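Let me give you the structure first, and then I'll get to my questions.
This view holds just a subset of the chains, kept in their places.
Each chain carries a letter (A and B) given by its place in the written order, and its residues are counted from 1.
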């Protein structure tokens, strides 16, 4: 039986996202307390793969995930899923909206529901919790001083709470992107709508390095869809880059660009090629297709061997 | 009397950083509960300026600060300071190291002292707090179940705790950079070692936009020292850029580059030109100096008016 890990505890958006993936159907799900622990579960073989949050359209990237993938024992991303962030207001059965004077949740969740709360609970007070799930646990305790928690619907289910208001987030478009991570292995074949994730460390004190990196992609007709700089933890002003490109290591233009980066950078860590959650096809120009690469290689090989292009 | 705000509460690294600045000498210091509240204090004139954390060499940028400066009512940065992050282990007077079985601090602080803690307190347990300062407040309470808190030295002073181990962070090089923010006003003159901070929103669906932005700087001999992408909160994959360049808006190459960005970007928000905390001189090439710009303008003006270069 397949075992899958996730960044827990139970009752978080990560669990909800994992349950939405077909792979979770017949798997045993195991929750971990931190992103690092989740990934360690994959590394030591306790689970076959694990889901962790990667970036949120409101809060930005999840630093713990970026840094663990950049510095920890190497892993690869094999799939991704995006989940609309929908917050529910949860109470112990029997509590009504008008009973709420004190509620709790993680400050991020609070920040994202502020407008709704100001309108619906103008007189109630907020107190921060360490996570959405711990807020639900707290409220589930009949002795709690809190009457309500805010978090993903799934938390109500897990902790026996009732949802008395759903979808209370202020930003309808808020999404979180989660990645499924496994031990390193051969990537699945390209689908035509793939993403490749990389971590790049530049050579020291090299102004213009970012421009060079972008040029390696531009010359091969490859689009960047995400680029983040993160501190290397050595000193202020020293960064590495985490980035996503359109395309798959099984495609020639991606291979050539990665090899180029490998030559000019201090280190390029390949974090996997996998199908995009939105299924949108890559926008590579015709001149950068696998067919164009194959034809150009045939051309150059003929020139090299015979001094003339191939017969047509 | 001057009034200065900071992201509190009292007893955090931000307060410690502010106290290290000459400007704090004769000022009244006011602490705010959130970064947003701190900046609002500046906006409404409650304080003349305020200090907030901007980036940390281990944790990365402070999203709340980046987003507030990008989206909130505009402000400018007028100064910066960097502080070495030194953690102290604090106890109620009388407590000894061997008494400690349970301690608390913010998870970031815990993460940065993990090695020291594993060696010195192998059997004690950690429980997370919402902030370093709230951990100190908690421990200061004689009824607390915690025997120790971890945080900046200044917290011990404020909350009546004793420091029984100092400088327990695992990373000697860890620094946080703080920025002093004021209402928009004319920047102080260039010092030759200045930083200019910008927020850039690109036109929608424009692949290659980042390359264009970097080229605007490269062509004018300007170095980038920081670049971050942050979500625009609209949808996954839609980012704005926050960046620092070497140079001052009072210098010609910076003005020309900013004007160029203003023409090609959806929006460029200028966040101030101010002296670098490390005093390192800018590395602009001779061909990008103010003298070179002035001479080239004289040359072009003569050509335009007389069809010939100026007499020499």
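The criterion applied here is as follows: contacts are C-beta pairs under 8 Å (C-beta built on N, C-alpha and C of every residue); 3 or more make two chains touch, one makes a residue touch a chain.
Every value quoted in this text rests on a predicted model; they were computed, and no experiment measured them.
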Assembly copy number, counted for this structure file with 2 shown: 4
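Basically, only the chains that are shown with their structure count from here on.
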Whole-Å gap between the CA centroids of chain A and chain B: 26
Residue ranges of chain B touching chain A (in the complex, touch as defined): 55-60, 63, 82, 128, 130, 171, 173-175, 177, 207-208, 210-211, 214-215, 218, 223-231, 233-239, 283
